[in-house]
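Shown next, in structure tokens, is the structure this report addresses.
Not every chain of the complex is shown here; the ones you see sit where they belong.
Letters A and B mark the chains in the order given here, with residues in each chain numbered from 1 onward.
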Amino acid sequence: MDKSMMGDLNSLNQADQQRMAAMIDQLQIRDSLRMYNNLVERCFTDCVDNFKRKTLDKQEETCVTRCAEKFMKLSMRVGLRFAELNQGAATQD
Amino acid sequence: MAAAPTEMDREQIFSMAEKEMEYRVEMFNKLTHTCFQKCVESKYKDSELNMGENSCIDRCVAKYWQVTNLVGVLLGNNRPM
């Protein structure tokens, strides 16, 4: 989530700015917990298909680890591109 | 004995507790739907869970829990779950 999206923050007084910042913090906490849940669901769905044992085998563990690491790298990259587009800084093909 | 929490602490406790519970409810819902998908065949031949489905569910929950912990470690989240 990008704090720079709140361009009109400056028209508020100090107490209101604090309140707005607190609201943004709250949304970020909720968002990161949701992201966590979504990531677990996706990597589990893609990597775990065998229910003959109740513990992850080595292959499933490797798959989940790679899935999560790929997702986090992708998420960072998407964040950068998204911020560029938000600033109208997109260049041509 | 711990001091009484201040007004600010108290609001933060409520706010964090609310998010924590929302998170757990959401996890429980995703877990339920994912294990339904993985373990119950969608022909619905009867309304009971058979033995195979039941043990699949138990293992699915256990594995989902392990994936949650594994991903939590990768995200730098050190507390259990």
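Everything below uses one rule, namely that a residue touches a chain if its C-beta (ideal position, glycine included) is under 8 Å from a C-beta of that chain, and two chains touch if they have at least 3 such contacts.
What you see is a predicted model, and the numbers here were worked out from it, not measured in a lab.
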Whole assembly, copy number of each distinct chain: A x3, B x3
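FYI, only the chains that are shown with their structure count from here on.
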Inter-chain centre distance, chain A versus chain B - centres from mean C-alpha coordinates, in Å: 19
In the complex with chain A, residue positions of chain B that touch it: 15-16, 19, 22-23, 26-27, 30, 34, 37-39, 55-56, 58-60, 62-64, 66-68, 70-72, 74-75, 77
Touching residues (chain side chain A, partner chain B) in the complex: 26, 29-30, 33-34, 36-37, 39-41, 43-45, 47-49, 51-56, 60-61, 64-65, 68-69, 72
